[in-house]
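Now for chain A:
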Amino acid sequence: MIPEFLKIAGGTVYDPANGIDGEVRDLWMSGGKIVEAPSDFETRPARTIDAKGLVVMPGGVDMHCHIVGSKVNAARMMCPEHGEIIPSTTSTGLRYAGLGYTTAFDAAIAPLAARHAHEELVDTPCIDRGFFALMGNNHYIMRAIRQNEPDRLKAFVGWLLGASKGFAAKLVNPGGVENWKNRPEGNARDLETRVDHFEVTPGQILASVAWAADELRLPHPVHVHTLNLGLPGNWTTTLQTMKRLEGHRAHMAHIQFHSYDGGDGDESTFGSKVGPLVEYLNDHPNLTVDVGQIVFGPAIGMTADGPVGHFLGRLYGTKWYSNDIEQETGCGVAPIEYRNTTAVHAWQWAIGLEWFLLARDPWRIAMSTDHPNGGSFLAYPRIIKLLMDATFRKDALAALPAEVRERSVLRDLDRQYSLSEIAIITRAGPARMLGLTNKGHLGIGADADVTIYTPDPDPEVMFALPRYVIHRGRIVVEQGEIREATRGRTLHVAPDYDRGVEPDLQKWFESSYSIRWRNYPVEADTIGESEVVP
Partner candidate 1 sequence: MIPIVVDTFAEAFPMTAARAILTADTPAWAETAARTMSGYATSVIACDAEAALERILDPAETPDGRPGCSVLVFAFSRDALEKSLTNRVGQCVMTCPTSACYNGLPVAEKSIVVGGRLRYFGDGWQISKWIGERRYWRIPVMDGEFLCEEAFGTVKGVAGGNLIVMGNDPSRTLAATESAVQAIRARCRDVILPFPGGIARSGSKVGSKYRALRASTNTAFAPMLRGVVTTDLPAEATCAYEIVIDGLTMEAVERATAVGVQTAAGQPGVLGVTAGNYGGNLGPFHIRLLDVLDRYGEPV
Partner candidate 2 sequence: MALLLRRTDESDLPIEVIGVRPDRLRGMPPAEIGRFPIRHGNRTVPLAEVFQIKGDPSDERIDFEGNLRNVHRIGAQMSAGRIVVDGCTGWHLAAQMSGGTIEVSGDAGDWVGAEMTNGHVSICGSVGDLVGASYPGSRRGMTNGTILVGGSAGAEIGRSMRRGTIAIGGACGDHAGLGMIAGTILVFGSCGRYPGAEMRRGTIGLFGGGPVPLLPTFRRAGRFRPQFLALIERELRRTGFAGVDWPSGKLDLYHGDLLSLGKGEIWTREGGGLA
């Protein structure tokens, strides 16, 4: 059978992974992949998209969002009034496609509920997707650390990712959530806090799982949501965490929420400590971050960090959902309204932008709103405009409370992102951080995920309404209209691990969990079309 080709002709291509910065080129695709132009000049593509004057980029990659699984669904049930921020799986897929995104990863799934997450992923159209499996408060991991059995721990991480069909190891408030489950106001305040019952520390969990992820050669390193999220003065914990991860690859999630100055109880001391943290990041290529930018308006706090959920529900006096998940993690959900008149919220907004503008290497900082924690991913075009247009940004800053306006370094930052840099932080960079060699670029053999934009003086307009969005070689969106709701693929890992660990594991499992060991792993037929990422 002669392959069918789709050709994008004469577009201005931004493909930073391949060193292409705004060159006019043709792209050929076939069988869902980017291919060489056929050598046979007779070959005509089945369809040609005339992209003259248009901007061509790889499909967007969201490396940190919350779009599926038990806590997202609990949020949908709890907050029907916020359906816009936490849409159905169908809407989520269509909206990502509508923004030119073709890949997204849910950042926090409890392996016990992995089956649920996968069922939702299957029902999320138009994007390839996967999730990170929560491990920071896993009892078996803490046991292995206490017993000083790194190989057992490594094997467990491998088993857990394989059984849950997850993509990466995620740590959320390691040790802190376990303490919170175990006693009122329990938490971990620093890396040396003792975890009840287990005699380990958050620092040990961080280092051990980072080590195991590296040892298992996972495509994406340990994905860290460290202690004290959202609390004044938490920057010291963040810096300690980064230092503790020295020698390992690691990704620091939603770094904005972890970069705060200030002390207990005194709101006037709240402020930015991006400076020392970004300096550390700039000097340490083993680390990457995503920002977790907030946008003013309604949001939903949604986290495996149980105590943070409690904190938010109390702070804003809203409804609060919490779910403790046996042996594994916690979970908290509470609605939030970010107001540009509230000093702390204004600081959070400024701190996110400080990160974008002070980070030297765009390849190591990714766009995210930690959807829906900082706001909806639908805000990305607005954030792009804030990065590309210093005047727009300064006007927005001018509307904030004086203490932020005057104290944030934002007022002195004139940097404006180029289109190429935007392409890096929204697709090429996250794909590279995730270890997805087929995503985030347009080289031969890459997945044919392409977004074509109509240039506009207003970047928000340009990025909010792509001219075409192509997912695995199929046209999904054409000028804002859905053409085809493609079925995406679930991306997961299947690491090799020492199966000798299983008897001990099974014994522990059967005595601790409320379900049977045999019923825990997610079978291949549950997860729809899928792809193992090596």
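Selection rule: all candidates are chains of the complex that A comes from, given by their letters.
Basically, a contact is a pair of C-beta atoms (placed from the backbone, for glycine too) under 8 Å apart; a residue touches a chain by one contact, two chains touch by 3 or more; residues count from 1.
Quick caveat: nothing in here was measured; it's all calculated off a predicted structure.
Going through 1 or 2, you find that the chain touching chain A in this complex is 2. For chain A in complex with candidate 2, the residues that touch the partner chain are 78-82, 318.
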